[in-house]
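Missing here is one protein chain; the remaining ones are kept as they sit in the complex.
Order of writing sets the labels: A, B, C and D. Residues in every chain begin at 1.
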Amino acid sequence: MFILNHLWIIIALPLAGSILTLLAGRYWPKKAVNLSSVGFPVLAFASYCELVREFFTLNPAAPVIKDYFTWMVAGNFRVDFALQVDQLTIVMLGVVTFVGMLIHIYSIGYMAHEDGYYRFFAEMNLFMFFMSTLVMAANLVLLFVGWEGVGLCSYLLISFFFTKKSAADAGKKAFITTRIGDWGFTIGILMTFWLFKAVDYKTIFVKAANMPAEGMHHWGSLTVICLLLLAGAIGKSAQLPLYVWLPDAMEGPTPVSALIHAATMVTAGVYMVARMNPFFSRSPAAMLTVAIIGAVTALYAATIGLAQTDIKKVLAYSTISQLGYMFLACGVGAYAAGIFHLMTHAFFKALLFLAAGSVIHATGGEQNMFNMGGLRKKIPWTYGTMLVATLAISGAPLFAGFFSKDQILFDAYAGINANFLLYGLGTLGALITACYMFRLIFLTFHGKPRFDEHKVHVHESPKVMIVPMVILAFLSIVGGWFVLPTYFGGKDYFQAFLEPVFAGSNALARQMRPGYVEPPHSLEYEMAAIAVGVAFLGFLIALYLYILKPNAAKKLATSVHPIYQLLFRKYYVDELYGAVIIGPLIWLSRNVLWKVIDVGLIDGSVNGLAFLSRRVGGGLRHIQGGNERSYATWVVIGAVAVTVFFVWMVR
Amino acid sequence: MVPISYYIILSAVLFGLGVVGFVFKRNIITIFMSIELMLNAVNLAFVAFSREFNQLDGMIFVFFVIVVAAAEAAVGLAIIMVVARNRKSLNVEDVNLLKF
Amino acid sequence: MFPPLQDLYRIGPEIVLCVFGMLIMLIDPFVPAGRKRSMGWLGFAGTLVALASLRWAFLNRGSAYSDLLRMDTFSLFVHGIVISVAAIAILGSFDYLDNEKIQRGEYYALLLFATAGMGILAGANELVTAFVGLEMSSISTYILAGFRRTELKSNESSLKYFLLGSFATAFFLYGIALTYGATRSTRFDVISNALSSHAAGALLILGLGLIFVGLGFKVVAAPFQIYTPDVYEGAPTPVTAVLASGPKAAAFAVMLRIFYTAFGSTSHIWFWAIWVSAVLTMCIGNFAALVQSNVKRLLAYSSIAHAGYILVAFAAASEIGVAAVLFYLAAYAAMTLGAFLIVAYVGGTGERRLDISDYAGLGTSQPWIAACFSLFLLSLLGLPATAGFLGKFYAFSAALDQRLVWLVVIAAINSVIGAYYYLKVVVSMYFWEPNKEWAPLPLHAPMFIALLLTAAGTIYLGVLPDRVMQWALASARSLH
Amino acid sequence: MSVAMLVFFACGVMAVLGAIGLILAREPVHSALSLVLVMVALAVLYLLLGAAFIAAIQILVYAGAVMVLFIFVIMLLNAGVEVRTNLSRLARWVGIPLAIVFLVEMAYAMSREYGARTAMAAGGAAAGPVPASTQALSMKLFTEFVLPFELTSILILIAILGALVLAKKEA
Partner (left out) sequence: MDGALVQNQSYVLTVLTFFPLFGTFALLLLKGDDHLWIRRLTLVTSIIEFVLSLFLLRGFDLGNGSYQFEEFHSWIPSLHIHYHMGIDGISLFLVLLTTFLTPLAVLCSWNSIQSHVKEFFAMLLVLEMGMVGVFCSLDLFLFFLFWEVMLIPMYFLIGIWGHGRKIYAALKFILYTMLGSILMLVAILWLYRVAHTFDLPAIQFMLSHGQISLPWSTELLMFLAFMLAFAIKVPLFPLHTWLPDAHTEAPTAGSVILAGVLLKMGTYGMLRFCLPLFPEAARRAAPVIAVLAIIGIVYAALVAMIQHDLKRLVAYTSVSHLGFVVLGIFVFNPTAMEGAIYQMLNHGVSTGVLFLVCGMLYDRRHTYEIKEFGGLAKPMPILCAFFLFACLSSLALPMLNGFVGEFMILIGVFDAHHFAWATWAATGAILSAVYLLWAYQRVALEKITVEKNATLPDASARERVILIVASIVILFMGIFSPLFTHRMDATTNALLQQMRTTASYEARARQSHSPTPRVAAAQQQNAHQLAMRSVSVERRAQP
């Protein structure tokens, strides 16, 4: 039980790697940097494996909590630096350490020629540290630590090429936008403490469990807390309306996009909602909000994905929409399904990004799909793996994505908090997903090359990049097979594994819906069939538009130009925010607060006072006119005044 | 038999006239004269009071006042002479180097 | 019949001062023009002896000359101030008089006589005696103000001082007359008895009013402060230093005696006069000083302002109030004397460098002088750990003790306004670029000692004020 | 209407007229002479009040010494006609009126306060137990008031010094 007793090792390893690389990296040769910066994540993963082994041998019902030191204590407020491991953590930590490790390896090849090599790896390691802290935290505040920490790393890595203004802007945008969400998160934590006088999961969950569930229409403090926490989740997981930072985040190096903005960080929101399920499940209103936001985002982002030309942007929007599915899942109470999709998505979306990166790498930095095409032959490995990932995400049978998405849609349709409208949105989203993903494949790999083959000599990526992709591709296929048995009436191993975490919520949900009856088993197949059909339909559309009638797409774009523009310009949301929030705020600050109030009013009055008193002085000095007779007059004035006053006093 | 009050009122009037003169006159010497006038008014008051109280103190005071007045006159006139010599003018309103 | 010997001890300081004054007068004609400084040293010796004679005076405290004069702790305290002022002023005058080519024995003699007059003023227990003492000090200061005969400004200052001074004196005198008429006496105790037996009639109050006019003029209480800036600016700077510290202290002393001991029971009447006058004095002094660019004149205005602060303590009309006034007088004497002496020193021959801009860069060219001057200015400003602050502190607390909150608040705000112009001088000394044609002046021993003494006094009163405060309190007690 | 009364009024009126003359006269000499007039009138009043000695020194010191000094200076500086400049608006519009107000106020206050008192001053030396004889006066002066007396001597000394310092021609 070594690791289980020394959980800190898991977070300490990447931290050590980060510090080491940061301090020594600039003086080391590349090899040494690789060793330290990739070695530590590998060790972390190794210790994770050991952890899993120990965890299964022990198989605890309650979370294993290790309390290290008191971080904050003041008055009745106390926060410990405490780590915990439970089933949910195991899953998340697996994704983080494993995918993280792979992407580190991949980066060796991908970043080979960038300067600031060591800086990149130091920051990546740091990210691993914070992400592990996030998922292993045993209380809200420590969770917040990881939460902000990954935000920081995302900021640093997005603006990795900081000499590019767009990159710097994107980094800042990412940090600030998520901060807006974190504002809600913070207040949520404050309120939690105010309500329960504690912030560690153990206590607050117990106390929350003793609280009655709140109604849909009369909200209690729990609902408020949930909505506030949700704000944080929305910011982190790029849901409506705070999703705007994620597409821009693609300014960062592709491995970053893969690790942070696809596999791990952006899913933190989902994790948090799942982690806080004892709260959420007691607040139908909050649940519904989560579900709606998820579903709408899923569809909304997908539509935008249709019209993007930048390969990474497409993936970014697809990430947003996939996260939407996860929220939808949590919203309808299918936390396990959400987490499941989170995991599978981590695999195939990471793979997609890595493959895209490989493509970009191959075409020498080209990102516009309309300048690609026909790469199929030249970079077969990339093509193959990416195809697998695409099939996975669009939900082709037996691929990982198929199972997870299917579960979500199933729960949305027939689950305990089923809602047909949400289901409809989700399904539509699935269709569009398939459509834009295959659009991406076709544009990139099929058809005629749309670039000058003499200038750009396309080449397959090195092994160090291919291998991780292959591994991920493998997982994108088999990653979902945990649930295979359910289709043959077997049990859902994944759900079963996570049961200890969500048991309370599920039970509560049941007693809140007494009349709920399990849907017939046959429904499974119908739903699956619909899902597959929808996905295939999407595939066909893409096929028609981009292979069979190569210029149909353009015609369509021109015929429904306004819509196309709307999608292409991402519904003008950035412009909207700029015009409605940022612009006015800056104008207000500069021209009203500073120029008028600060300089004009406050400081003006101060200086005015000084000026006034000098003027008074200037006036008073003229009493001293230098004329003796006037002086005599003053004496007489004084004499008269005094005498009159005195005589009056004695009267 | 003259009521003391008459004397006092007279002295008050003289004193007031002295004040008026001090403000009214321009010629430094005459301004100084009106000060002398005021002092005389004071003397009258002293004498009258001492008479009323059948005391001698008042008269002693008069004696002192006169001496002081003499001394003041000596110094004052000296000052006036210096000023007049350096300025070629006796009008007090011309003496306005120092102001504001 | 013949006054007892103690009486001579009790006016010992005055005797000493006058004797030395006359000595100077006698020896002066036989001293060659070049060696007149020796007269100054003689005068200085006189002040020292006078200070020493205070010891005997102290040992034989009591009333002298059929109670016309009182040598009590109060009087001793004021004596201490005025005589020290004279001593330091003499030290500070040597170089000045040499530069101005007016190094004459009469100067020192007059200074001593004036000081004697102030001493009388401090001890007087009877109005006419006070009047004579007042005249002694005033007349000699009239002359001293005009000591630079060839200088028009000096003449003018002397003339204005003389005319207005004697004008005010006439009021004072008429006030005495009326008081005499009302109470059949001019002795303070008799007056206070008369007042305690039956209420004050219009005549007496009128007299008090006129006395206030006369003394208000001497202590530069508004609206009788009017002459101050001109006179101070025109007079030779060392004389200005004396004017600002010595006569003011003496006048305040006699004012205290008259108002507290003689007219104590009418305080409800004169309180308001003092109150209004205090406010006016402070405001006029400070505001008008804001726009001054001539340092000498600026300090003149500041002295008006400080008279205002003293009046605040005066208005308290309590024992502590009296003590506060005395302490303030001592503190103010130290710092203002120092400040004016430095103005005299920097002014150079013919008082050419009086403008603030002339002080530019003094911090670099003559750091010690600048440091000294800043010390005095900051003390005038009322910075803690300096005499000025303790003075204000004591004065304000005395006033607050009588719940004069608003008066104190006004005074406090005024003191901040004052900060501006004092700092303006500091600014020019340290922050401005030194003006080129500045030649550092030689600093000779006497002036150096004078500055050292004043600076030491300023710091001493600021850091270890307790002993002096105890004295002041004892003096205040000795009034009743 | 007794003789004393007549004398008082005669002298009083003379004094007041003299004072007014002092103010109104443009020629300094005239002012000086009218001041002398006032002093003489006052001397008579002193006599009327039985203060012979005072009356004497009034004539000797004041009308004699002091006024002579004045006239001497006037002649020396041959002070011309007074020019009634009005550079000080304050003095013109406030000072003079207020001074007159002050005059009235004082006179009024005195009459008011003194209307009550009906003390009478006897004419000549006949009245009062304490005769204002020179001897008595000097007795008092040299015993009770010896200190101020001595001080006046210093004062004179100062005056001499002053005259010396200010008026002496540069060597």
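Quick notes on this one:
Just so it is clear, a contact is a pair of C-beta atoms (placed from the backbone, for glycine too) under 8 Å apart; a residue touches a chain by one contact, two chains touch by 3 or more.
Quick caveat, the model's predicted, so the values are computed rather than measured.
Touched by the hidden chain within the whole complex are the displayed chains A, C. For the chain left out of this panel, the touching residue among A:Phe56, A:Phe162, A:Tyr544 or A:Tyr571 is A:Phe162. Contact with the chain not shown here comes from a single listed residue; of A:Asp86, A:Glu148 or A:Asp248, that residue is A:Glu148. In the complete complex, the residue from C:Thr150, C:Asn193 or C:Gln470 that touches the missing chain is C:Gln470. Of A:Lys172, A:Arg376 or A:Arg614, it is A:Lys172 that touches the chain left out of the display.
Between the chain not shown and the residues C:Ile269, C:Val408 or C:Leu479, the one that touches is C:Val408. In the complete complex, the residue from A:Phe193, A:Tyr300 or A:Phe347 that touches the missing chain is A:Phe193. Interface with the hidden chain, as seen from subunit A, comprises residues 69-77, 141, 144-145, 148-149, 152, 155, 159, 162-165, 168-169, 172, 175-176, 179-180, 182-183, 186-187, 190-191, 193-194, 585-586, 588-590, 593-594, 597-598, 602-603, 606, 610.
Residue-level contact of subunit C with the missing chain is found at 364, 378, 383-385, 389, 393-394, 396-397, 400-401, 403, 405, 408-409, 412-413, 415-416, 419-420, 423, 427, 430-431, 465-466, 469-470, 473.
Criterion: only the chains that are shown with their structure count from here on.
Compare each chain's C-alpha centroid with the centroid of every protein C-alpha atom shown, and the nearest one belongs to C. Across the two interfaces under comparison, B-C and A-D, the one joined by more C-beta contacts turns out to be B-C. Centre-to-centre separation of subunit A and subunit D, using mean CA positions: 104 Å. Averaging C-alpha coordinates per chain places the centre of subunit A 79 Å away from that of subunit C. As a whole-number value, the distance joining the C-alpha centres of subunit A and subunit B reads 98 Å. For subunit A, residues touching at least two other chains, in rising order: 621, 624-629, 632-634, 636-637, 639, 643, 647. The set of subunit C residues that touch two or more partner chains comprises 128, 132, 135, 139, 142-143, 146, 149, 159-160, 163, 167, 201-202, 206, 229-230.
Chain contacts in this assembly form a complete graph, since each chain touches every other chain. Of all residues in subunit B, those touching subunit C in their complex are 8, 11, 15, 18, 22, 28, 31-32, 35, 38-39, 41-42, 45-46, 48-49, 52-53, 55, 57-58, 60-61, 64-65, 68, 71-72, 75-76, 79-80, 82-83, 86-87, 92, 95-99. Listing the residues of subunit B that touch subunit A in their complex gives 19, 22-23, 26, 92-93, 95-100. Of all residues in subunit C, those touching subunit A in their complex are 159-160, 163-164, 167-168, 171, 199-202, 205-206, 208-210, 212-213, 216-217, 222-224, 226-227, 229-230, 269-270, 272-273, 283-284, 287-292, 417, 420.
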